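With one protein chain withheld, the remaining protein chains of the complex are depicted in position.
Entry: chain A
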Amino acid sequence: MPIQTPPLRAVHDERGAKFTAFGGWDMPVEFDSIRTEHAAVRENAGRFDVSHMGQIHVTGPDSTTLMQRLTTNDVARLEVGDAQYATITDEDGIIVDDTVVYRLPDETGDATYLFVPNAGTDEATHERWLAYRNEWDLEATVDNCTDEYAMFALQGPATPDLVDEETEGSVTELARFEAKYAEIDGIECWTARTGYTGEDGFELFVPWNEAERIWSAFDCQPCGLGARNTLRIEAGFLLAGQDFDRESNPRTPYEAGVGFTVALETEFVGRDALARISEEDLDERLVGLQLIDPGIPRHGYDITSTEGRVVGTVTSGTMSPTLERAIGLGYVPTAYAEPGTTVHVVVRGRSKKARVETMPFIDTV
């Protein structure tokens, strides 16, 4: 598959960014240093180009029914301008993807949604929506708009004022998980008070050919996927393909700690399986880990009991720039999931003492 490039690839290159392939996209991973970029977001403001995220637009008389049946949360609760975190599950209740669903202003009297699948999954998700729409004989239009919109995230305590200054009309009146169309430098952008860092901030959906204009309107630290990863681990947010993966690490929303996205009173693919699972005690769950011994937990490392028996696997890990501690996420049997429990992580063949921690690791908005 040819690699896709964000609209600002050349702009980032000129700025000295390093790039990495992520979800089929060539994305900036680091502009200055992860530590610098991470600190900018925690203390002030940072801007991320996240144009690799998918964008799918759904409208028509049956749009709500289609969205309701294909996401685990209750779409019917969304008023125009609301956003909602949800998972997409298969018949067995296994997470296929996670997403944020936005209710846009109605275009033709029908409810209109925009949702954001993870990088590289937009085509499969689009096909999934079309296939179920046809199977259920629903009247809904489903468009994959990933190549039509750039997406930027402005994150950090200073970003509400920063975004507000550049916007026609106020955006600071938006609550968390609220959004609206707002003009930035004369360009209408879907402006959402959402993000993936644990900080206050906004995500902007920008017409592809206006990307440079909007990116340049904000004078704050450019940040890459490296800092995005350390920030989201501190906040305890999941990374698709790593903290859950339908093939290599199949997990239900309950195991992954996002059971709050499951609205069992609605009908959706995977609902019956999740209703059965929710009534049983979970075997395993995602926990936060902190290494006590020197070393850093990384994706794929074994988690063992104090007796040395392998009980789980690290799914994400890093040296936390904020806390200056080595932290990670991983799945363990519920008997080991209580915060304060001592476990070990096998770091390159050596057993390192670790402690189960309460997530998130930092205070989030």
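Please note the rule applied: a residue touches a chain if its C-beta (ideal position, glycine included) is under 8 Å from a C-beta of that chain, and two chains touch if they have at least 3 such contacts; residues count from 1.
In this section, contacts and distances are computed from a predicted model.
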- Query: With one chain of the assembly withheld, which option in "Transketolase", "ABC transporter substrate-binding protein", "Taxis protein" or "Probable glycine cleavage system H protein" matches that chain's UniProt protein name?
  - Reply: "Probable glycine cleavage system H protein"
- Item | Touching residue (missing chain; options A:Pro28, A:Pro222 or A:Pro321) | A:Pro321
- Task: Touching the absent chain in the whole complex: find that residue among A:Ile34, A:Val50 or A:Met67.
- Result: A:Ile34
- Touch assignment to the omitted chain, from A:Thr146, A:Thr191, A:Thr230 or A:Thr252, lands on A:Thr230
- Message: Tell me which stretches of chain A touch the chain missing from the display.
- Response: 16, 29-30, 33-35, 226, 229-230, 294-296, 298, 318-319, 321, 326, 348
